[in-house]
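One structure, as structure tokens, below. Some questions next.
The other protein chains are all here in position, but one chain of the complex has been omitted.
A and B are the chain letters, set down in written order, and residue numbers restart from 1 in every chain.
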Amino acid sequence: MTGQKIKTKAFVAFLVAPAFLVLIGVVIYPFIFNVVISMSNMSLTHIKDWRFDGIRQYVKVFTEESKPNFYGIFLKTIIWTIVNLIFHVSIGLFLAVLLNQKDIRGKAVFRTILVLPWAVPQLIVALTWRGMFNYEYGSINLMLTQWFGLPAVQWLKSPLETFIAVIITNVWLGFPFMMIIALGALQSIPHELYEAADMDGASWFQKLKNITIPLIRPAMVPAITLGTIWTFNNLNIVWLVSNAGEPSDQTHLLVSFVYKAAFNFYRYGYGAALSMVIFFILLAFSLTFMRRTKATEAAY
Amino acid sequence: MDAKTKTALRIAATYLVLILFCVIALYPVSQIFTISLRPADRLLSTSLEIIPKDASLRNYRALFTERPFALWLVNSTFVAFVVTMTGVALASTAGYAFSRFNFIGKKLGLLSLLVTQMFPATMLLLPMYIMLVKLHLINSYLGIIIMYSATALPFCVWQMKGYYDTIPTSLEEAGRIDGCNRFQTFYKVILPLASPALVITALFSFMSAWTEYIVAAQILQDTDLWTLPLGLKSFESNMGSEWGLYGAASMIVTIPVVILFLSLSKWLVSGLTLGSVKG
Partner (left out) sequence: MTKGAAIVNSSSMDSRRLHILLFICFASFVLLGCLSGCKPKKEGKIKITIWHQDRIDIRLVLESQLQKFMKLHPEVEVEQLFKETESLRSGFIISAIAGQGPEIVYGPADQVGPFQVMDIILPLEDLFDRAYLDQFDPKALTYYKGHLYQIADKLGNHLTLVYNKKLVPKPPTTEKELIAIGEHLTQDLNGDGKPDRYGLAWNYTEPFFFIPFMTGFGGWIMDDSGKPALNNPGTVDGLKFIKDLRDKYKIIPNESDYEISDLLFKDGKVGMIINGDWSWSGYEKAGIDFGVAPLPKISKTGLWCGTMVSPKGFSLNANISEEKKKWAIELIKFLTSDENELEAATILHTMPTKRSVLASSFVKNNDIMKNSEIAIDHGRPMPVVPELRAIWDAMRPSYQAVLGGYKTAEQAAADMQLDALNKIKEMNE
């Protein structure tokens, strides 16, 4: 059957090749460049005449006495990622399930309004949220004090509150995306499964646990994996809502730290090394996650 | 409680929750609308009104008369359209291969797609710029279209693959039995069933191109080639941004996205899927 085999291989190549050509060109070269720079001393004073430096930059990343230090920011980044993902996925899935019910009207309208946080340009929305968190004039405190009689919160004054404020903003921005993915994923579940479960007298929770969640997994895993990676590396929101790390440079993720090092201080070698560290962390995560969810194989 | 009351309660609760979330989603967006109506470039205000007392549509007019906003719209639409088409074409085929076939380098290939996402984009700017200079792609749309497609593809390929995985291979066998060759089975049988994933791919590719700033800022040097994010950035200064114009532009920029979503969303929830073919 060699004719058939060749045909198969050709077909596969036809499907996959274009995507890969583009990717190799566009990503591999910068990747290698970054690896090289991370082992160099490229910085303000050595921008054109940098030389190979070994792993000195990596050592600096882990041992530098900077305020805030690497491990503190790393921990913060992990917490940031996990909390965000949990809310994004649960809210997204929740809304998708609600919108997937057959006897609800006006679904198109609801869907469209709920997708707005994703559709609106991020810069101005992030700054609007920052304004909403202002202690005296922001809408959030105004609502807290006037409608709920609670004391106003100093959102942007102390590290913990600022962190929470940034998380709230990012959750708002991120749930529509997960909602769309979940909506798509729900379509792949045959209705008869639910009908059969109903006939067996299953509760909504049992249906969720035994039918919905297992079957939407293949379609949701890419979004969750990549969502984790993107959230981990999300520079924009943290930067904008906290005004580049305030208070006192405490509101930082690993990425914003890289940005500051590379672009504010011209420490390109250090920035590249830190980027590689981020990369390895995420790689380890992805490998583990994929192995556990068997995402590289087919579902059926 | 009988079944009818249970259903009524469920429906009422659903509407309530949906409306609550809609309000939460809408409120900050309405703030942007307010900014666009306020004269004198105020990002924030001490009053909570949605339509300010001195509201005017001046900013919307100015966008088209004082700035080349229409040009940016056209440019962005073109770029986003091509990226979307490319993304859908390449992701739908590559995803299929990853889902249905086992070949050398498959696992590695999938992983490397993920790997591309793990780098903070800012670190890739310098090498990307150097590479594009050498390829004479600076200041051209081909340059940014390639970049955008490359950054959107990994997610799209994975998403398509994940979705294809939920479609049983028995369908392709059925198609083959009826005399379709591989390619026909692919685009007549499988592809329509994967329409929700295609919609997501299209939306995602579109948004990547529609909203991207960093790469565009580095590559496009001619103001005639500016896309919307670059145009919007020109309203912004470190201190003293033209918030009125920015707000108006933001509202207009959102409209095509909403239109695209509206027109595609019926395929997102098409339901023309497995229900009819299982068994």
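In this section, a contact is a pair of C-beta atoms (placed from the backbone, for glycine too) under 8 Å apart; a residue touches a chain by one contact, two chains touch by 3 or more.
Just so you know, these numbers come straight off a predicted model, no measurement behind them.
Novice: Considering the whole complex rather than only what is displayed, give the residues of chain A touching the chain that is not shown.
Specialist: 41, 43-45, 47-48, 64-67, 127, 131, 134-137, 154, 156-158, 243, 246-250, 260, 263-267, 270
Novice: Determine and list the chain B residues touching the chain excluded from the picture.
Specialist: Counting over the whole complex, chain B touches the hidden chain at residues 39-46, 81-82, 85-86, 88-89, 125-126, 129-130, 133, 137-138, 140-142, 145, 171, 173-178, 180, 187-189, 191-193, 195, 217-218, 221-223, 233-240, 242, 272, 276-277.
One rule holds for everything that comes next: only the chains that are shown with their structure count from here on.
Novice: Just the number, please: Cα centre separation of chain A and chain B in whole Å.
Specialist: The answer is 15 Å.
Novice: Can you list the residues on chain B that touch chain A in the complex?
Specialist: Against chain A, chain B makes touches at 7, 10-11, 14-15, 17-18, 21-22, 24-29, 31-32, 35, 43-44, 46, 48, 90-91, 93-94, 96-101, 103, 106-107, 109-120, 122-124, 126-128, 130-131, 146-147, 149-151, 153-155, 157-159, 161-169, 182-183, 196-197, 199-200, 203, 207, 211, 229, 232, 236, 243, 246-247, 249-250, 253-254, 257-258, 261-262, 265-266, 268-271, 273-275, 278.
Novice: What residues on chain A touch chain B, complex-wise?
Specialist: Residues in contact with chain B: 7-9, 11-12, 14-16, 18-20, 22-23, 25-27, 29-31, 33-34, 91, 95, 98-101, 103-104, 107-108, 110-125, 127-129, 131-132, 134, 137, 139, 142, 172, 176, 180-181, 183-185, 187-192, 215, 218-223, 225-226, 229-230, 233, 235, 255, 258-259, 262-263, 268, 271-272, 275, 278-279, 282-283, 286-287, 290, 295-296, 298-300.
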